[in-house]
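Worksheet for the structure shown next.
With one protein chain withheld, the remaining protein chains of the complex are depicted in position.
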Amino acid sequence: MMIIMNVEATQEQVNAVVTRIEAHGFKAHLSKGEERTIIGVMGNDPIKTKDQFMFMPGIDRIVPISRPYKLASREFIPQDSNFPVDGVTIGGEEIVIMAGPCAVESRTQLLEVAQAVKEAGAQVLRGGAFKPRSSPYAFQGLGEEGLQILAEAREITGLPVVTEVMAPEQVALVASYADILQIGARNMQNFSLLHAAGESQKPVLLKRGNAASIDELLMAAEYILSHGNRRVILCERGIRSFESYTRNTTDINSIPVLKSLTHLPVILDPSHSTGRWEFVTPIARAGIAAGADGLIVEVHNHPDEALSDGGQSLKPERFAALVKQARAIARDVERR
Amino acid sequence: MMIIMNVEATQEQVNAVVTRIEAHGFKAHLSKGEERTIIGVMGNDPIKTKDQFMFMPGIDRIVPISRPYKLASREFIPQDSNFPVDGVTIGGEEIVIMAGPCAVESRTQLLEVAQAVKEAGAQVLRGGAFKPRSSPYAFQGLGEEGLQILAEAREITGLPVVTEVMAPEQVALVASYADILQIGARNMQNFSLLHAAGESQKPVLLKRGNAASIDELLMAAEYILSHGNRRVILCERGIRSFESYTRNTTDINSIPVLKSLTHLPVILDPSHSTGRWEFVTPIARAGIAAGADGLIVEVHNHPDEALSDGGQSLKPERFAALVKQARAIARDVERR
Amino acid sequence: MMIIMNVEATQEQVNAVVTRIEAHGFKAHLSKGEERTIIGVMGNDPIKTKDQFMFMPGIDRIVPISRPYKLASREFIPQDSNFPVDGVTIGGEEIVIMAGPCAVESRTQLLEVAQAVKEAGAQVLRGGAFKPRSSPYAFQGLGEEGLQILAEAREITGLPVVTEVMAPEQVALVASYADILQIGARNMQNFSLLHAAGESQKPVLLKRGNAASIDELLMAAEYILSHGNRRVILCERGIRSFESYTRNTTDINSIPVLKSLTHLPVILDPSHSTGRWEFVTPIARAGIAAGADGLIVEVHNHPDEALSDGGQSLKPERFAALVKQARAIARDVERR
Partner (left out) sequence: MMIIMNVEATQEQVNAVVTRIEAHGFKAHLSKGEERTIIGVMGNDPIKTKDQFMFMPGIDRIVPISRPYKLASREFIPQDSNFPVDGVTIGGEEIVIMAGPCAVESRTQLLEVAQAVKEAGAQVLRGGAFKPRSSPYAFQGLGEEGLQILAEAREITGLPVVTEVMAPEQVALVASYADILQIGARNMQNFSLLHAAGESQKPVLLKRGNAASIDELLMAAEYILSHGNRRVILCERGIRSFESYTRNTTDINSIPVLKSLTHLPVILDPSHSTGRWEFVTPIARAGIAAGADGLIVEVHNHPDEALSDGGQSLKPERFAALVKQARAIARDVERR
């Protein structure tokens, strides 16, 4: 970290800072400019001690130098991470498309949608058994029954299954049915849940919180990685901005930014990042064009009867067209 | 809810919408303007069926009319709610000041700070035993030992204790030591935790998520209230905006807005909403001037040695001055 | 507009509102729900009188129904607008790529870049003669000399020229050299300038302000259109959000949203919307994939010596690769 002194800081104030730096076992490195002095603090992660300097007189501000995450960083692992999930490679040359209904509503509904998305070219089946809902009065999901239906759909279609887990004590149950654990945007900083998902050693699809910075997303991934669980997939699903025309603002910049900072696979959820089905297809295409490793898309056979988020779900025909366009664009950007 | 048709919607499209409204058991109420038709949907909470209309041709947009929460609403309970916690009335004429360190670090530290904040005029003691931290490598709190120290401080000072609970399975443990359960900003939409806190019947201090709208905060309170637990305190602690000079942007507007929408007590956390000790006192004063029912402030005897968030903690002397100014302002706005 | 009464509004309060509505020459249309009464106000643009109702007792809130712009709206002109500028059709089947340096720095520089972008496939040349700069101490552009150099480059390359105009009194001068007037993001609500640009009858490239909502962008376009100037091109160039990793947040959602709301052509500026050259190409591709009618891209022969915004400029080789990928994607989405 660098400590930037005030323009009018005295030599005594500089000395006091240096003394404290050395008391922590770090080395101080002074740069005296025409205007002010800057003190580099060298050592093992000095930023942790930042608060211990903030009160010292003569300091203007403190600038961190190292990134706060390591295992997630491309500086740590320069090559793209990729890993197979039930025969589907995530993070490889071929883009991966995950699709299915927002919530599992019934056996008939799920099997019908699963079959449809498989035919359209999806490689992973999504569907919520436990649903986080802003209102306590809304449909909260089928729970374990939903998980059983998902497992049955996997058997029939051969598609691996991704589904959300909402609390640490659900991890074992969900992990016994699902191939990929999804951690939702609202739980991105539910640290107990991140620990439990890390320990499960299952692949984890980690969604970015709607007000989480890119650094915070990578720090949340670090929680999972720090348990030795290397199979983490990051998912952009829109952030909150002043623009309210769409449900969220797709932070499309985050796709190439994340690809530059981390080796982990990055996918886009255009259904939540727009919130309106009319905009899902163009934004899905944009995600692939920007370099995403895949998509996760809500598809429903009867979106106008869906129990949850129907307004952002595509009908199977539209989804099939989306897959075709997304794969064509993948080839234009040297993917498949 | 109101369904606003397109300018060019046909009579058939209007009829189809009306037919579906009636099929749901609602009544349709048509207003034909010069430009377009608007259809009022009357009945019990028709907004739940919104998605079932979004796909119908001819619809421009759908506008909700009722607010999505009831128990938290001033329309439901017009008078201010107030309730005693161990002899301290929250939401009454007198403002309530909660103070203490970010984290319980040791018995000596906590008892010293507890004594200091009591002398300065605080009525409730705060201190974290379980700490949510963005980094997996940061200090995570003393856990149950921290709770025991808090309970001891209560015995000595007589101050009731508020402390954070991070997961549903911790609720029973924390509730056995604390007087008020705090739900942190990152967990505002951790619905499993909201349910567990509701069931505990303990008073709950609910912090606004840093990207939560006012409606979402009130919906989260509704989760707790819906378990018959009426003792909920709302806490503004800053939202995330583009301005990065301070850690968060204190949404001071939210104080009078919340007071107009809900009967629940509303307090301000100026320590997190600014993130820098220099700004805590002016913003604490602003909170009371804007009509807040109280404050929750971080105080540390040695902020430059704090294990967590020292940079936003006040020294006891400064805190004492803050209390004095806050109470003077309370009198100016007809509080105490 | 709809006036939504409070749950506890009295019949007298409802009557008073109706009386005032009729006094304005509008018709009132009552819908009495179980919970509350809603009053539709029918007539010619009643929203203008909104403030005259806000103070009446018993009113909860007022909801606008009509969109605040007309000439820019797809309800007014359903088909896509397109128009030729010196032989280049903007808004047609073929995407249009505008490119050139941020600022005109010298004759040699501009002619070199102009030749390079032409060869790479750009159809319009961009370059700033008047530069809006946050700092009064930064390079402010060559002024009229820059305009002369741009005109010379047009003669040599045949590319029409787009350049920024910063004040109403500059419009005549800039219009005498340029083919398209650019109004920058900071001036999107400089209404004197919008009027002057409207009166000039020149094509106008209108950039979205970094905190402007989509409705505000369309209202700004309406200012120009209301002078009978129909040749307006809208440009997304990033909005300000909490994410600070990139200079702005590309609001990629705005592309399909704008295409659904307005008939005007919509292009993307990936240079400003990211602020870093590494991210320009993926975001440019994303813009075309999302349905944009074109791009405006900063290209510089020596970006490391540029006097302005070099860090977001592409070298000509990289730009040539971008053009190739963008056109391939255009074909995937049924453009050229």
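Here the chain labels run A, B and C in written order, and each chain numbers its own residues starting at 1.
The criterion applied here is as follows: a residue touches a chain if its C-beta (ideal position, glycine included) is under 8 Å from a C-beta of that chain, and two chains touch if they have at least 3 such contacts.
If you're wondering where the values come from, they're calculated on a predicted model, not measured in any experiment.
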* Touch criterion as defined above, residue of B:I288, B:L307 or B:V323 at the omitted chain -> B:I288
* Full-complex contact with the absent chain, from C:V113, C:M166, C:L181 or C:A197 -> C:M166
* Of the residues listed, A:R36, A:K50, A:H302 or A:K315, which one is in contact with the missing chain? -> A:R36
* To do: With the missing chain put back, which residues of chain B would touch it? List them for me.
  => 211, 213-215, 239, 241-246, 249-257, 260, 273-274, 278-279, 282-283, 285-291, 325, 328-329, 332-333
* **Contact footprint on chain A, counting only the chain that is left out** => 2, 4, 6-8, 29, 31-36, 38, 40, 42-44, 63, 65-66, 75, 240-242, 244
* Structure fact -> Against the hidden chain, chain C presents residues 45, 48, 50-56, 68-69, 132-138, 166-169, 186-187, 189-194, 209-211, 216, 219-220, 222-223, 226, 239-240, 276-277, 303-306, 308-311
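Assume only the chains that are shown with their structure count from here on.
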* **Gap in Å, rounded to a whole number, between the CA centres of chain C and chain A** => 31
* Approximate Å spacing (C-alpha centroids) for the pair chain B, chain C -> 38
* Asked: For chain C, what residues touch not just one other chain but two or more?
  -> 241-242, 244
